[in-house]
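The complex appears here without one of its protein chains, the remainder shown in place.
Right, chain A next:
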Amino acid sequence: MTTGEVKLIGAWASPFVMRPRIALNLKSVPYEFLQETFGSKSELLLKSNPAHKKIPVLLHADKPVCESNIIVEYIDETWSSSGPSVLPSHPYDRAMARFWAAYIDEKWFVSLRSFPKAQGEEETKAALAQLEEANAILEKAFIDCSKGKPFFNGDNIGYLDIALGCFLGWLRVTELTGGHKLLDEAKTPSLSKWAERFCNDPAVKPVMPETAKLAEFAKKIFAKPHA
């Protein structure tokens, strides 16, 4: 049932929030974006997601749906007759998309996040090696899933493109501040070209934060006290 107001509780800088925003754009679904203030949680958020108290939360006719990838599937199924299919149609391809999305959240993103936290040369080298290993795995996954097409999902961006692509803004910021190339055209050529295409997609462009703005925000929230 597609009727009913759509609201999304989130924040402009959150990659997880970007996922449902891209999906809603793909389906041309208008929504009210309710932005949380960094550092505090609204009553509405706490009431709508008592189990995790996290963004994003989609409110469809005031009924909450939580967890970014679950929200994306919900959007795809609810507005199924509008826009392209976000998930592949074949059960095996769907299973692969879900598998890689879980890998991205549980392994790849954890590797990315540990990179700026690394202290000293040894830790940084180790973090970089871990991320490079994860990138190599995703490079192969892209070749397997895309089957020669421009995106993980084929001709159009889909669930898995969104699951990984939402992190590109933060990846660029980490490259800037760390001074290390994290998505290397030489080591992961397919993924690097895919990243360009993803960021230029009309459903993505309006919601992908500018690297400079994100870098400034990162400086604020990760501000380290002076030694």
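Simple rule for what comes next: contacts are C-beta pairs under 8 Å (C-beta built on N, C-alpha and C of every residue); 3 or more make two chains touch, one makes a residue touch a chain; residues count from 1.
Throughout what follows, contacts and distances are computed from a predicted model.
When the listed names "Histidine-containing phosphotransfer protein", "Glutathione S-transferase", "Tubulin delta chain" or "AP-2 complex subunit alpha" are checked against UniProt, the chain not shown comes out as "Glutathione S-transferase".
The residue from A:L46, A:I70 or A:V110 that touches the chain not shown here is A:I70. Among A:W12, A:Y103 or A:F217, the one in contact with the hidden chain is A:Y103.
For chain A, the residues touching the chain absent from view are 51-52, 60, 63, 65-67, 70-71, 73-74, 77-78, 91-92, 94-95, 98-99, 102-103, 137.
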